[in-house]
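Yeah, one chain of the complex is gone here, protein chain that is, but the others are all in their spots.
Right, chain A next:
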Amino acid sequence: MNFNFINLQPYSNPQYFVYLMIALIPIIIGLYNGRRLKIYEAIFSIVFLFLIFDGSHWQQGVNLIVWLIYEFALTFAYQYYRHHGKNKTWVFSLTVILAIIPLAVVKYLTAFPDNSINFVIGFLGISYVTFKTVQVIMEMRDGTIKKVDPVTYARFLLFFPTISSGPIDRYRRFKKDYDKVPTRDAYITDLQYAVRYLFQGFLYKFVIGWFFGTYWLPKISTAALAVGNANGGLKLSWWLLAYMYCYSMYLFFDFAGYSLFAVSISYFMGIHTPMNFNKPFISKNIKDFWNRWHMTLSFWFRDYIYMRFTFFAMKNKLFKNRIRLSQVSYFLLFLIMGFWHGLTWYYIVYGLFHATAICVNDMWLRFKRKHKKQIPHNKFTEWFAIFLTFNVVCFSFLIFSGFLSQLWFGWK
């Protein structure tokens, strides 16, 4: 294959933004004048998708096309079935399982060491498009989505600002935006947010994130490994603590910056892609944290795994005790999330850690409710709660980073 193709990985460098902004101009002018240039938008999206998956990434592009055909066949077969007035649980379950299978296979295969599989697996963003598909199938089952329009569905899945790493939009919300043109006044407000988010994204990802991730993290990592190995035992050191905070900051600013780009570009296109982060580090407890951190993912897990399972379990009377039920649901949710991140011990421990944390938090809240009078509540306790939550979260990110694995076992 020819490696001299221009290949643009989304939001990776300043040039990307220059090309992107130039290509966006007709869309912006169109929307400003009350018109959505759907054909231009389609061409523009296809070109930018092509630039992600061309050149040395062409195998991923092929995988994407195969995946799309498969999921389209599945979705419309299920729609055909639902339109005939049928709604069997086993058909629904089978459809969901079939929709998830490609992602599951990819996750399973990527757990093998590099070079042991000699073909390209999956494609950039397979998780996020799978989440979107599953969501559509589930809502068709509920009847909240009556009819999926193939063109809008393709647009929704392939909406290129969010294709690589979310945020995960919802079909009905997307369709509503996509089918209408904002008023001039509303669109100017959109532009205002778009510009703000774009620059906030630059600050987050390319400045702050760079300092934490590229400038400090390697130095801290080297020191933590050196001092840790010298200390022996659990190989603990103050550097490890520094690594924990530095990595947490990097993770937030890098990912939040990225999400802001995706939201910003969506706003330029008059689509209100939901926000992914809402000041997660001022969370008062773990539950609050998951309402602020990678929100579109956690809401997806909440709506389509936690709630589904809870209803299922209640209907079938699997648990007598409601508290026990919610605890089991949490463990299920976070275990699945852990497995989704990848099949290594630290992702799974990360999931279990959060499930435990959220259950402990629930216990504490129940305890607090019972002993309202004895337990003080003031500015100090609020700050203490934030401080505690922050440290618990940072510790979970230390697990998540895989650095402990590198420190203890020498592999990541």
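Keep in mind that, in the parts below, a contact is a pair of C-beta atoms (placed from the backbone, for glycine too) under 8 Å apart; a residue touches a chain by one contact, two chains touch by 3 or more; residues count from 1.
Basically, contacts and distances are computed from a predicted model.
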Choosing from "C-deglycosylation enzyme beta subunit", "3-methyl-2-oxobutanoate dehydrogenase subunit VorB", "Protein DltD" or "ATP-binding protein", the absent chain's UniProt record names it "Protein DltD"
Can you say which of A:H83, A:R184 or A:K370 touches the chain missing from this structure?
A:R184
Among A:Y40, A:F76, A:Y108 or A:Y215, the residue in touch with the chain that has been omitted:
A:Y215
Candidates A:V66, A:V195, A:I282 or A:M314 - the one touching the absent chain
A:V195
Note that chain A touches the absent chain at residues 3-4, 184-185, 188, 191-192, 195, 199, 214-215
